[in-house]
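Provided herewith is a single structure, encoded as structure tokens, for subsequent inquiry.
With one protein chain withheld, the remaining protein chains of the complex are depicted in position.
Going in written order, the chains are labelled A and B, and every chain counts its residues from 1.
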Amino acid sequence: MHPAPSVILFSTLSGMGLGLLAFLGAGLAVATGWTAFLWWGLGYALAVGGLAASTFHLGNPQRALLAFTQWRTSWLSREAWAAVAALLVLAPTALSDLFDLGLPRAVGQVGAVLALLTVFTTSMIYTQIRAVPRWHHWTTPVLFLSFAITGGAMLSGQGWAWVCLIALAPLLILAWRIGDGQFAKAGQTLGTATGLDRVGEVQVFEQAHTAGNYLLREMIFVVGRKHARKLRQIAVGLVAVLPALIMALAPLGPVSVAIAAALHLGGALAQRWLFFAEAEHVVGLYYGKRGS
Amino acid sequence: MNAPLLNTSPPVSDEVRKTTCYMCACRCGINVHMREGRVSYIEGNRDHPVNKGVLCAKGASGIMQINAPSRLTQPLRRVGPRGSGAFEPISWDEALALAVSWMKPLRETAPEKLAFFTGRDQSQSFTGWWAQAFGTPNYAAHGGFCSVNMAAGGIYTIGGAFWEFGQPDWERTKLFVMFGVAEDHDSNPIKIGLGKLKARGARVIGVNPIRTGYNAIADDWLGITPGTDGLLILSLIHCLLGAGKVDLDYLAQFTNAPLLVNETEGPEKGLILKNAESQPFVIDRRTGQPAPWDGKGVQPDLGATYQGHRTVFQHMAERYLSPDYAPEAVAGRCGIPAARIHALAAELADVAFGQAIELDQPWTDFRGNSHATMPGRPVSFHAMRGISAHSNGFQTARALHVLQIILGTVETPGGYRLKPPYPKPVEAHPTPHFVSAPGKPLSGPHLGYVRGPEQLALKEDGSPARIDKAFTWENPFSAHGLMHMLIPNAHAGDPYRIDTLFLYMANMAWNSSMNTTKVMAMLTDKGPDGEYIIPRIIYSDAYASEMVAYADLILPDTTYMERHDCISLLDRPISEPDAAGDSIRWPVTEPDRDVRGFQSVLLDLGARLGLAPMVKEDGSPKFKDYADYIQNHIRRPGVGPLIGFRGADGSLTGRGAANPEQIAAYIANGGFFQAHVPAEAAFYKPWNAAYQDWAVKTSFYETPQPYLFNIWSEPMRKFQLAAEGHGTIQPPDHVRARLKQAMDPLPIWYPPFGDTEASGWGYPIHALTQRPMDMYHSWGSQNAWLRQIRGKNYLYLPTKIWAEHGFKDGDFARVISPSGAITAPVAHMAALNENTIWTWNAIGKRKGAWALDEGAPEAVEGFLLNHLISELLPEKGDGMRWSNSDPVTGQAAWFDLRVRIENVGPKPQSEPSFAPVPPIVPKGGKR
Partner (left out) sequence: MTQLPTSTAKQLGLVVDLDTCVGCQACVTACKGWNDQGGGLSDQQPYGADPSGTFLNRVHSYQVQPPDGAAQIINFPRSCLHCADAPCVTVCPTGASYKRAEDGIVLVNESACIGCGLCAWACPYGAREMDAEQGVMKKCTLCVDRIYNENLPEEDREPACVRTCPTGARHFGDFADPESKVSRLTRERGGFDLMPDLKTRPTNKYLPPRKKDVRQDASLLAPLLDIQATGFAGWLDKVLGKI
């Protein structure tokens, strides 16, 4: 799949932001005054910024409100509802923290659940796509939620955040391992895509058009195997190992958290880039294009 | 949200105008939908006999053709050096005056110095008539480089050819065999026909080195080695004869098989034996005595020997029964296992004789014998350039017709059916006219069918009368001329120099030339005097093709929706086996540029030149424009360009006075007209009295013309006799041996010339082109939709060559022939003859042409094979450079090409790469 910057930014930033909001909302990090302002501000900025980024890849963003209509079937629609609900429900808690209004935590905890639910709905947008076998797996929501929780824990300065961070490493590796086998497991080949497996072994002779098209740009992205391996190593290092070291060993404070978070974010972007770039859509079969 | 309200009956258009498509010579009927005065949508006309509603990819994207940014917009005069693209716009009056100032002195002194050659323009009866009026012998259209072998091979054998001049009996045929067809002129009818066969589950066999397109859906595929079809066919004939699976009755009645071949040594040897009345005769089986060939009740004896003269049948059988033609003997050369040749022969025999059909339709033959039914042999064949574009193509085409004949499957139900005005014997065609005189028209049409050496277009001194050397000893039956030799000969001044090259609708500086690089140089070459060797070039194109840059004067044409055209029975009509048909184009939309329909321009030029048939007594123009000509021109009494709605009231068909409302009547009728063949005349046409009468009535002949199919070709034998030293008109010595071989009166096979030359020199690989179904030669690339489908081409390599050279996707190959080298991107193809490589024809474009970006894939990766093909063969030890053509017809031997190949790895672009053509029209932006 085409690793579009808008979608990568959207899913990483909003995931992190919603994670942070969840922690704040749940009361796992409570602050007041300026600290609260910065924390909540950061959470909202990341979440809203991410969501805003996602509109950049819309062909007709002016109609975005219509995206609320199909919550019965569409995970994207559900995400829209969940995001708005989370952001709205968390707002009183944010204000309460900011101005020390003493709103009961329960409200914030509902918001926290909604925030994580939003992340879950985001992940389901990908997970539901059977045509992309790598995504169509429980590892996708688990990863998205883990990222959100880890990001939240880290940004909210939890002392134990390094545990989450370090746990991300095996999870990532596991997801990649499983993901690497998913396409084959789905069993789709050029033979099944064309049904010509009943005649013999199928190869592409001529692509439909010699010119490019939307499908080739959007759905068919080929990453070199070597390239991918290196990027995975970098991603694990940045997402998990380095920030975990910092969070565990350096004295906890805004500076160390900021450095760790920046590294983590960099890794998350790389991971998310791979999440798209390595995901093969079965339509690639028609073009004889299998990734890596 | 609920399902939105959907208007499922939106208005389609304001108006539908019915005219004829132009993206190829198939000439389908189209419904042009107009919205607010503009063309909005094009679909096939369901009532049209050619396409019955369907359209091909090109036809359905005609809207992108008529709106292409590459359209020329005004007359242009060259101001800079030729080829530099420096032009100035001029008015039509200036343009026509300039042309007249060049042409008039030529007409008055030496009309042959004007050479007028046209492409696939579909109005050859008109352009030929114009050239005849001008008086130059130098006129032809594209047939010589196209498929004249197929045309001439057919006419000389069965009085009709493949191309679009006939078709299998799609309704009844049970086995259809295609030789060397990728697309052909009858594009949609062949596809419709194949669809019918498939729907019925009838069998289709493809003989082709390449298994794409039609061959891809064939039930069986013979991946033959290029240039060897003749051998395969003669081997099939061998098998059929050996097993006695030949239609003796058909051979005896309808072919010259029972005629006797003169066995007497001397100038008559090998000619058909004639009686005292100079008539051929047969031996009647009932009496054992000579009897007239066309006598009622006569039962010709195929096995007769009369005074030592034996029948054609015996000569034929003796030759092909020879073990030289046994499958085992030819298999290696054809690249087809002997068992498969046996199997194919068995299949032909089984269907022709084991599954014969019969129509319950009485008919009477020209001898007066009546027949209760029409028996049929449901095997049919089609062949095209895969056979004809070889230097042995004429003989191979003849061989295929003889195969059809011995199976009794031409003009019988289930077999191959000709479309009116065919069948038509050689004798009913004109012979070439070529004697030019200052200020005089030519005495008759330029092109024709030569029957003997006395009809060659030679001057008194024996030198060629025509610039392309058509109808000479080197290519006696060059019925379509040799357009591919025009520029090289004009450049060499051989046989003489010309002054003005007048070209219409042929991209001669690119894809229709052999040796394109050299041809471009010839067009700009100057003599010691600093003048261009080809002094003047006038060109009519509708678009900014590669050729435009090489003209001195450009006469911009309209597009096909902006003018009148006439698809006439006088040249290439749109008939069906069951109906004669012709059609028109008419301006369904007005040009938005300063362009004029070329035919009207030609009439205007003719009037300005004072050419007799184009001016009235008072010297004023006789025809207002081409539409006026279409309606009012009279070719023979009562016969004009169109057969429909003739006579003052439009009630006559075929013959009748001109009708001023004729075009209006055609438009009202959907743009075409059909005259239906009566049911009793539908088959056995050459011998069917009812058909002959109908053909006379409908104006194809003046008197009935029944004839016999020519297994033995007497005109050919006459040339052999000359080569053997008989007769007063003698060939030069250097062509004698070749004539003796090539002009064999019975079909033979010899290796293609390019082949023998090259194979010993290290060019082991055959290189071919195929037409893509979605592109028409060079001009599909200006079409925004089609160029997305096929904007670049690959060189397809078979598995063996792919592996041998370690090719990978993305690699380029350097391909070397005896006359040049190219570098091109490769791709692998398994369903391909293992010694053959190929590419799609004419996808490569010159940078800057066709209003495309210079970085267009067509110009960067696209390539032409033409750079490797020379119009002259390499010298082979006799000090001669023979033309790369068939020795009988002069057909360009595109497919004789032999090459070798090297893997040069990935490259940024194909080679050769030329400087961009300077922009003649602005580069296209949005559509």
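Note that a contact is a pair of C-beta atoms (placed from the backbone, for glycine too) under 8 Å apart; a residue touches a chain by one contact, two chains touch by 3 or more.
Source: prediction; values computed, not measured.
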Contact residue for the chain not shown (choose from B:266, B:323, B:637 or B:806): B:323
Residue of B:333, B:814 or B:923 in touch with the missing chain, whole complex considered: B:923
Of A:31, A:186, A:228 or A:252, the one touching the omitted chain in the full complex: A:186
Residue of B:211, B:433, B:717 or B:846 in touch with the missing chain, whole complex considered: B:211
On subunit A, residues whose C-beta touches the chain left out of the figure: 1, 57-61, 63-64, 66-70, 72-77, 80, 125, 128-132, 186-188, 190, 192-196, 198-209, 211-215, 218-219, 281-283, 286
Contacts of subunit B with the absent chain, listed as residue ranges: 1-4, 6-12, 35, 40-44, 46, 51, 53-61, 63, 69, 187-188, 191-192, 194-196, 198-199, 201, 211-221, 223, 239-246, 248-249, 252, 285, 301-303, 314, 317-318, 321, 323, 339-340, 342-347, 349-350, 354, 773-774, 782, 784-789, 791, 829-831, 851-857, 860, 923-927
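The definition used in the following text is that only the chains that are shown with their structure count from here on.
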Between subunit A and subunit B, centroid-to-centroid distance (C-alpha), Å: 63
Subunit A to subunit B touching residues, read off their complex: 66, 69-70, 203, 205, 208-211
Contact footprint of subunit A on subunit B as seen in their complex: 1, 787-792, 829-830, 857
